[in-house]
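Complex shown without one protein chain; remaining protein chains in place.
Think of it as A and B in the order they're written, each chain with its own count starting at 1.
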Amino acid sequence: MFSPQRRGAHLLIRSAHVLDPRSGLDERRDILIRDGRIAELGPAGGLPAPGDVELMDGSGKHAFPGFVDPHVHLRTPGQEYKEDIQSGTAAAAAGGFCAVIAMPNTDPVVDDAAILGSLVERARADARVPVGFLASITRGLRGEELTEMAALADLGALGFTDDGKPVRSAGMLRKALAYQRLAGGVISLHEEDPELSGDGAMHEGAVSARLGIAGIPSVSESTMISRDAALAAYENARVHIQHVSAAESVIALEQAKSAGVAVSAEATPHHLTLTEDVVRTLDSRFKMNPPLRREADRRALVDALRRGVIDCVATDHAPHARHEKEVPFEEAAMGTTGLETAFAALYTELVLPGELDLEVVVERMSAGAALYGLPTPRIAPGEPADLALIDLSATVEVGAAGYVSRSENCCFHGRSLHGRVLVTLAGGAVAFREPALVEAELAR
Amino acid sequence: MRRTLARIAHEIVEGNPDGAIALVGIHRRGAILARRLHALTGELLEDAVPLGFADISFYRDDLAIRASAPVVHATQLDFQIDGPPARTIVVVDDVLYTGRTVRAAIDEVFDYGRPARVQLAVLVDRGHRELPIRPDYVGKNLPTSQDQRVNVHVKEIDGSDEVTIGPANRPRRAAA
Partner (left out) sequence: MSIPRHLISIDDLDRAGIERILDRAESFAEVSGREIKKVPALRGRTVVNLFYEASTRTSSSFELAAKRLSADVVSIRSVGSSVDKGESLKDTVQTLSAYDPAALVIRSPHAGAAQLIVAWTSAAVINAGDGKHEHPTQALLDVFTLRRRLGALDGTNIWIVGDVLHSRVARSNILALSRMGATVTVCGPPTLIPRDIEALGCESTSTLDRLAEADVVYALRMQQERMRESFVPSLREYAVRYQIDVSHLRSGQLLMHPGPVNRGVELSAAAIDSPQALIGEQVKAGVVVRMAVLYELLAGTPVMAVAA
């Protein structure tokens, strides 16, 4: 992971409700952080306040292990008008994330060591939270030649993906999976059969029938998951399925897992909380790939996340400029931003109505780290300070005050969500403070 | 009302000794009255008098400022406005007020042809003209104030023949 060297925080957070499912912690505590590490967890209100440490009032707030997003698009190099490493990681910090992994479908594609090397340099200079990188599986995402996976891994690539596009050729994927035994890393897969998805712009179903817009059927995703899981089994490889969207895909995943295939999977906050019905408005904020599907699919995804069939949450944060979205639906770019709203959306739409427990959401929001061989954030003495302080009772009107991201294409725009991030610590340093909080601090 | 209409019919015939007239009633009640005048003038003349009806909705001057589009009835002008023979077109309406309705009716008639002469017959003239329009045949002059409303009832639509004056129940409409 790459980021600038920063001074470790000195901070005492008083009386926050600490919820770290992996440590079994679910109670109010004081958190003392020194030099960017958790020095002590004391009884709520009980720790003495050392003179050189910033005091923060955590009463009424929750402290969670920092979230980790294994699927973001930082649009660097080449598309910085949408987002760059600095603005994208700032958005991540604003959403409580302490680390992100960036996808390589940029311009140029991250398919060789020189490009990856310069990205690493930029992250070391600009990143607000540590950034990991995936390199592409094939050169230029063309699906024809493998990249120098070993060299890229040596430079720090955590894995490989052609995300944005599927790996069409089974033969090519098979070779990549075999080569993984040399290069290491995770092979992450965007699952879509272009012969079935065609020029579809939304889910193929009742809403696409009404709107006369070409649809992407669920089988486009599930058939490819089955194919790729079989190839992974054959080559004894480790794969990660990105942005799962359909009930049929959950079934394919379950079959693969019970057959012992080393496969993990992620789902996005928008697929977990929204359905094709919102597309009736033809608002291009709701155009993404894979598309929003039926309520039955959404429920299957939530259930799969609860049971661990889907291992983690990933936002697939996909910023686009206004002129790329302010066009007729079929012409609009596909994707939604998601870093700033991920936790709040899941908390508001799933936890509050009782569909999913808070502990499950908190766990799955950082489970992506382990899947890529990264340390899992923990709130425990000795651990680096990677945590988010969140006020669950405070609401945010999404987009009312603009976005930290350079782009505004958020599918939750205008919604009132519960769960305001106040402070984020990433890699031991304070990466984000809520603006109102800053003013309150200055006023004191 | 019967006697008033009979008198008007006589006056129309007297005003047009050659009998070359046509009656055009303005929907809705002007059309009813025109039909009655048609019967009455028919008794006084030998040759048939053409009868037509005009709906002036598309010719109103207030379309842009009304709250909604007006209800439209059918226009029927099946005879040749220009002639031959050259006729006096007698426009018939129930109440003459600002004159805007008659202006619209005249415009509509002119879209069908070039009449030799146009005259105006109304049952009631309540004053408050906003345009230089004057009737040739009047049933009764009824001075009113602008916060009053004159209602002409006809058997065919309202069940009785009578003219009443009441308070205006909504802001004065621009055409009457």
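Throughout what follows, a contact is a pair of C-beta atoms (placed from the backbone, for glycine too) under 8 Å apart; a residue touches a chain by one contact, two chains touch by 3 or more.
Keep in mind that what you see is a predicted model, and the values were worked out from it rather than measured.
Undergrad: Check the whole complex and report which displayed chains the hidden chain contacts.
TA: Answer for the hidden chain's contacts among shown chains: A, B.
Undergrad: With the full complex in mind, choose from A:A206, A:A296 or A:A401 the residue touching the hidden chain.
TA: Of these options, the touching residue for the absent chain is A:A206.
Undergrad: Among A:P4, A:P328 or A:G414, which one is in touch with the chain left out?
TA: Going through A:P4, A:P328 or A:G414 one by one, A:P328 is the residue touching the chain not shown.
Undergrad: Which residue, B:A39, B:V72, B:L131 or B:I157, contacts the hidden chain when the whole complex is considered?
TA: B:V72
Undergrad: May I ask you to list the residues on subunit B that touch the chain which is not drawn?
TA: Counting over the whole complex, subunit B touches the hidden chain at residues 55, 57-59, 63-70, 72, 74-76, 107, 111-112.
Undergrad: Extract the touching residues of subunit A with respect to the undisplayed chain.
TA: Listed in rising order, the touching residues are 204-206, 208-213, 215, 282, 323, 326-331.
We take it that only the chains that are shown with their structure count from here on.
Undergrad: Could you put a whole-Å number on the gap between the CA centroids of subunit A and subunit B?
TA: About 76 Å separates the centre of subunit A from that of subunit B.
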